[in-house]
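Here the complex is missing one protein chain, while the rest keep their positions.
This part shows chain A:
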Amino acid sequence: MDTLAALGHGFLVALTPYNLLWSAIGVTVGTAVGVLPGIGPALTVALLLPVTYHLEPTSAFIMFAGIYYGAMYGGSTTSILLNAPGESGSIVTAIDGHAMARQGRGAQALATAAIGSFIAGTIATAALTFVAPLMVKMALLFGPAEYFALMVLALTTVTAVLGDSLARGLGSLFLGLALGLVGIDMQTGQARLAFGVPELLDGIDTVVVAVGLFAVGETLYVASRFRFEREEVYALKGSKWMSREDWSRSWKPWLRGTLLGFPIGALPAGGSEIPTFLSYLVEKRLAKKPEEFGHGAIEAVAGPEAANNASAAGVLAPLLSLGLPTSATAAIMLAAFQQYGLQPGPTLFDSTPELVWGMIASLYVGNVLLLLLNLPLVGMWVKLLVIPRPWLYAGILVFSTLGAYTLNNNVIDLVILWVIGLVGFGMRVLNVPVAPCVVGLILGPLAEQQFRRALAISQGDATVFITHPISAALLAVAVLLVVGPLVMRRRNRAAASDPAGKTSTV
């Protein structure tokens, strides 16, 4: 009942006209920026950070929450009409959603995505409301050793589940960890890897790295491919409403997607890739006409989109209660918290209840606003897709540099942005995932802090990590996640090269 009282208080905060305004601005801007191709929620939050510098933290986070949810909604529009998923969670939506758009059923695809997102978002937010306090209770049992193990698990899972090459994922992760070393060591005050540049003593900003990798790197990549790829926007035509059949084929996938999305999003494995792929597979298995999958099955849009939005709420549970980001977007939200001098974790619920609960309540509000904003106005959002690409990307870069410069008002950040952008371009060309880099940058220093704290408490006895059962279990899972795929691949390869054995595709 405590939770309900706290949530009620949160609604009082979120429903003040002032905060309602910021929520509305957040969802509108989030949707608009999310609709633009190539910009996912992580980048949207990073680009819009400077806008919130002078807001009260509570209003700022209510706006971030709106941006986050809004960008998830907007991302489906790009996937469906342009076949250009802005983030990994929308990849699955693009398959059948774009096929529907080509058949002139784009409006129905957008509708099932929007309604499914609303239902999933609302159920998952309710789950977040009750799960987050439980996670806080669990978090209070955690010591530094457990936190360190948990962070190691989060780092390895974010790396291992993305992309098809473990080496590339780990390369990205270690690059992020290396960037995280730059600056003053939190425990001893010693400068590390600053090379005498005073601006580097504060460390490299997560936001600069995220904008560099996602916006500058992506723009460079799109520029390099622009001459060779023609994109086509599929206009909305025909009836805008979902037929009775569409509804009956959609509602179960919505619910199943929610069930998959929230818990997986909340796990340290995190992210939205796994639940969306799982939802696609589940729907295909259960569908009456599985042969339609890949050619415009509405279930293949309804389920994954619901899973995508439910996982967004799921990701917020460990972020708020443990301070543990499990996706790139969450990592940037954590950076945003740190900019306000706030550290998410169990104490956040006690020290700033109006912020936490106001933000959670604003998620319910934002979901309603988004449904109102998306169903009738989808035609307006679609117009954003016809912005000429030269102007769109020019504008994206102007805003990226604006965000990077205004962080600390210095040119060094622009130079770092440029370097990271070039690295991001190289990573994009070589198919190296960028999310592990961002998560490594933000989690690396936190993990180091917990590691050293744990060793200080145990007086240098390194066995604390394996003698504490929770810590040992978490580390074991992390090792399995790295070693497991390696063993499987080796076995596959052995089977493939063995002429007597069955041939297997890699």
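By definition in this document, contacts are C-beta pairs under 8 Å (C-beta built on N, C-alpha and C of every residue); 3 or more make two chains touch, one makes a residue touch a chain; residues count from 1.
To be clear about the criterion, contacts and distances are computed from a predicted model.
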{"item": "Options \"Alpha-ketoacid dehydrogenase subunit beta\", \"Na(+)/H(+) antiporter subunit C\", \"Tripartite tricarboxylate transporter TctB family protein\" or \"RND superfamily drug exporter\": UniProt name of the undisplayed chain", "value": "\"Tripartite tricarboxylate transporter TctB family protein\""}
{"item": "Given A:R225, A:K383 or A:R491, the one touching the chain that is not displayed", "value": "A:R225"}
{"item": "Option touching the unshown chain, where A:F214, A:F293, A:Y393 or A:F465 are the choices", "value": "A:Y393"}
{"item": "Residues in chain A touching the chain absent from view", "value": "50-51, 53-54, 165, 167-168, 170-171, 174-175, 177-178, 181, 185, 187-193, 195, 216, 219-220, 223-228, 388-391, 393-395, 397-399, 401-402, 405-406, 409, 411, 414-415, 417-418, 421-422, 425-427, 429-432, 444, 448, 451-452, 455-456, 459-460, 506"}
